[in-house]
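A single protein chain has been omitted; all remaining protein chains appear in their positions.
Letters A, B and C mark the chains as written, and numbering starts fresh at 1 in each.
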Amino acid sequence: MPARSENLIAWGDCDAAGIVYFPKYFHFMNVAFQALMHNGGFGHRRLHDELGVHVPIVDAGAKFLSPLRYEDRLVVEAKVVHWGTKSFRIAYKGVRANVPVFEGYEARVWARIATDGTIATVAIAPEFKTAIAAAGG
Amino acid sequence: MPARSENLIAWGDCDAAGIVYFPKYFHFMNVAFQALMHNGGFGHRRLHDELGVHVPIVDAGAKFLSPLRYEDRLVVEAKVVHWGTKSFRIAYKGVRANVPVFEGYEARVWARIATDGTIATVAIAPEFKTAIAAAGG
Amino acid sequence: MPARSENLIAWGDCDAAGIVYFPKYFHFMNVAFQALMHNGGFGHRRLHDELGVHVPIVDAGAKFLSPLRYEDRLVVEAKVVHWGTKSFRIAYKGVRANVPVFEGYEARVWARIATDGTIATVAIAPEFKTAIAAAGG
Partner (left out) sequence: MPARSENLIAWGDCDAAGIVYFPKYFHFMNVAFQALMHNGGFGHRRLHDELGVHVPIVDAGAKFLSPLRYEDRLVVEAKVVHWGTKSFRIAYKGVRANVPVFEGYEARVWARIATDGTIATVAIAPEFKTAIAAAGG
């Protein structure tokens, strides 16, 4: 079962056409991934503070199937669909009351990020995979 | 020649890893498209106020090739790579001092958007295509 | 009793210092006001769709008392502290586990906003005041 997160669409999430400004959907995917990690007991803080690791995105995309307005409720499901040695891929589905809103994906890497922003990938720790899987992702 | 827009990366564009938060890149694509329309004399305002039309996105994606920090300068090139009857596709390239930062795309439709957010596609006016082409897009 | 809304701080809400980027707090105030209106049965949609009215902000400010990181939980309390004929003032308190995070305010007006962005204030409907008061605001 994929992990789920819920978002109430805010007035400020919408653009002048009265519907969600599409970069926000990538933010909502990010929020769903954060929830997935948190549910698995392996959040951004633990990743960074204990292991010095980040999970930057190297590829992302989405198809937008129906628009949302402010005051709508968006549920986002997140599921890891591929684990590589240093990278993994998450599939997302956004729905409002069972109406499909978007389908998207992110490819992320495990990496150390230097102060100057340089990204060096590292092997994903097995316990991270286990934690995410346990959380339904 | 594609249209170009320039962005100075702001402190607030970056996340806790010190690099641009990736949904912002989709915002920068949006800004580049706005510049392209503006250069062609056919901006969002004219589209909306004269024709009652919007250009919502139905598909978008990007590959992120190298990170940016605050105070970096990002140049985004935008070029329409496909014109359909009701939809079109824009290709984007982001560079910092000739270093590739991202490659992305958006598929957009011409549409009327009702007060309840419902989207109805309409045929793209020929003069819109002409204007965008004249602006290098 | 003031109305309360809860926010989980997202990775993307934070800046390169690892703490919430301060304009986001004004967004969280906005979200709390949206929740207050919603609880009173008089949300943005009803305001706009039925009455053609918006509630733009003419003055806002906040003192930031302690920082938040990603994965923190922020509770925002909202209470209307002044009702004028056409304007009203909301006071906000943000807390994390009883630690004060910020204190802020917004002054808003009831207004019609024309397509060109022009704002014309109008008298606040008594039923709006009643609805907000009933919701604890």
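Note that in this section a residue touches a chain if its C-beta (ideal position, glycine included) is under 8 Å from a C-beta of that chain, and two chains touch if they have at least 3 such contacts.
Predicted model only: the values in this text are computed from it and were never measured.
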>> Need the list of shown chains touched by the one chain that isn't shown.
In response: A, B, C
> Which residue from C:27, C:46 or C:89 sits in contact with the chain not drawn here?
Replying inline: C:27
>> Take the complete complex as the reference. Which residues in chain B touch the chain that isn't displayed?
In response: 8, 10-12, 27, 30-31, 34-35, 38, 43-45, 69-71
> Residues on chain C that touch the omitted chain in the whole complex?
Replying inline: 16-19, 22-24, 26-27, 30, 44, 48, 54, 56-64, 66-69, 113, 115-119
> Which residues does chain A use to touch the chain missing from this display?
Replying inline: 11-12, 14-18, 21, 23, 49, 69-70, 115
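We take it that only the chains that are shown with their structure count from here on.
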>> For the two copies chain B and chain A, is the contact made of the same residues on each side, with over half of the numbers shared, or of different residues?
In response: same
> How far is the middle of chain A from the middle of chain C, if each middle is the mean of its Cα atoms, in Å?
Replying inline: 27
> Approximately how many whole Å separate the CA-defined centres of chain A and chain B?
Replying inline: 23
>> Going by the contact rule already set, what residues in chain C reach two or more other chains?
In response: 11-12, 69-70
